[in-house]
Each structure stands twice: as structure tokens, then as C-alpha cells.
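Removed: one protein chain of the complex. Kept in place: all other protein chains.
And then subunit A:
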């Protein structure tokens, strides 16, 4: 969309412009915005947008970025113990990708007028959240595979529709993120398959991991539709394209045959194919646990956040040094050497 830009919106603050004129202008902006969303056009950073839309996107993109950063911890927990050099290389590459995804997403959020420092500050002070899934511990090597298969699988189910999100920078970040995530998911699945087909002890390790990660993965889609406060507005703005329950169902339908192919069971006695619906029925999610984890009372909430704060605090002197060095040498180019 191009018709009305943020530049023209500045005139609303000019003294002498009547309230009626301001209201008329806002209405005109809104009409252009609504038409763009209706026509599936992309909203870009310089376009006018409702404050609610901006705030909603900042919240969602920031939470997404924070999830990438906090999500490095449960997996990094196994880098130094990975059981083969090939698996170690795959895991290191994955954790590196997650840091990269965090960087893309913070950049996307910054196009909305916030800054990475501000967002990190909100993460560290608990004012912004990250995905509840990363508050669960990685207790065995098989957890790394289960995270790849289930957690990344759930993330992809959520994120693929975001590639068509109405906000351009977010949609474009998602295209890049989804490509890499799909790769990680296949690798996770393949790691679990190796375990499932391995020794008895390896198979048991894989089954135990799937038993522990299945329900938390279903919770990644968020509260049920009748309790999701943001869904209706986010769908009207085409930030979201599907409801939480729709995506959760889609994920279950994909995961069940994958579990069968893996030779592993899913920990849900109520899970069965429903011919009439053409979907799998599944058991009730423990929403008390979900809300508990979200409120900070999950198994690793404290540990994840303090680790992140610690890394940030321990790194303060490094960031200060980089800033001081850049300031000293800003006139002479890199490190004080005359520029060619």
C-alpha cells in the first residue's frame, strides 16, 4: 500500500487543525489501511497503521524473537554431550540458526518503531513473554530429537501461515525462518528415528522424550479459541490466518502418522481417527498446567530467564567496550586506520 504514509500523519499535530479535521484524516487513513488489508496487500513500515495493529505486531514479533533466543538454551544444554560428531554439528548449526532467527525478528520488530535493546529489556524484566514450551527441561539426548520433530513441527504449523501475514517485514522474515525450521524438523525426526530403530535403551529414551514433549507441544498453539483474547482482532487484521484450535488440529493430523512411522506412541488414550470429521480426535489438554507455565511457574522459567539475564549482564563490559572503541575511531574508520 502506498496512498497514505506516516509522513502525512504528522500534520495531525499542527496547532489550528480542528478535531474534526483530525478525525476525518484518521478515518481516511483507516479506510486506506482497511482496503489494503482486505485486498491482501502488504502493510509496510512507512504506511499508516492503527496503533492497536502496531502494538499487537510488536507484542507478537517480540515474543517470537524472544522464543528463538530462550529456545537456544534447552538445546544448547546438549551441545557438549551430543553422542556423535555429526549430531553435534547439526545441533550447533541449529542453535546458530536460532540466534539468526532472533536477529531477523528483532529487526522486523524494529521497523515498528521499537529497538532491540528495549525489547530485550522487556524480556529480562518479564514484561514480554516467550513460548511456554521452552520452560520444559531437556533431560536426555532424545529430547533434542523430540524438540526438532514436535516443537519445530508445531512452530512451522504456526509460522507457515505467517508467511502471508499482512505486515510485510514479518511475513518476509517468516519465509526465511520457515525454510530453516523445516530443515531442523526433518533432522529432529531423523534423530528420533535413529533412536527408535536403535538399541532397546535408545528406543526407550525416544519414547520417554515423546511422552514428555507431546502435550507441551500441543500447548504451543495457545489457549483454546473461546479463551484467546487476541485471536479475533488478529484475524481481522490478517496478522493471524487461522485460529489456535484450527492450527492445533492440523498439527495433530500431521503428527499422528509421523509417530506411527517412527514406531513410537503418543501419550493420549483418547487419540483416534474420526471418520466423520476427517480429523483425529484427541484428549483434553491440561490448561491449568499451561496457565501455570505461562505465569512463570513451569519447571525451568526461573532458570531460563536468569540464564538470559546473566549472559546479558556478563556481556555488558563487552558491549561497552565495542561502543567506546567505535566512538574513539568514528572519524578515522575502522580501528583508527585511515580509510582508503
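Basically, contacts are C-beta pairs under 8 Å (C-beta built on N, C-alpha and C of every residue); 3 or more make two chains touch, one makes a residue touch a chain; residues count from 1.
Here is the rule we use: contacts and distances are computed from a predicted model.
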Expected UniProt protein name for the omitted chain (select from "Energy-coupling factor transporter transmembrane protein EcfT", "Phenylacetate-CoA oxygenase subunit PaaI", "Sulfite reductase, dissimilatory-type alpha subunit" or "Multicomponent Na+:H+ antiporter subunit F") would be "Phenylacetate-CoA oxygenase subunit PaaI"
Only one of A:270, A:314 or A:331 touches the unshown chain, namely A:314
Per the touch definition above, residue among A:88, A:172 or A:241 touching the missing chain: A:88
Identified contact with the non-displayed chain, of A:103, A:139, A:156 or A:285: A:103
Selected residue (touches chain absent from view) among A:202, A:217 or A:249: A:202
Touch list for subunit A against the chain that is not drawn: 69, 72-73, 76, 79-89, 92-93, 95-96, 99-100, 102-103, 106, 141, 191, 194-195, 198-199, 201-202, 307, 310-311, 314-322, 324-325, 328-329, 335-336
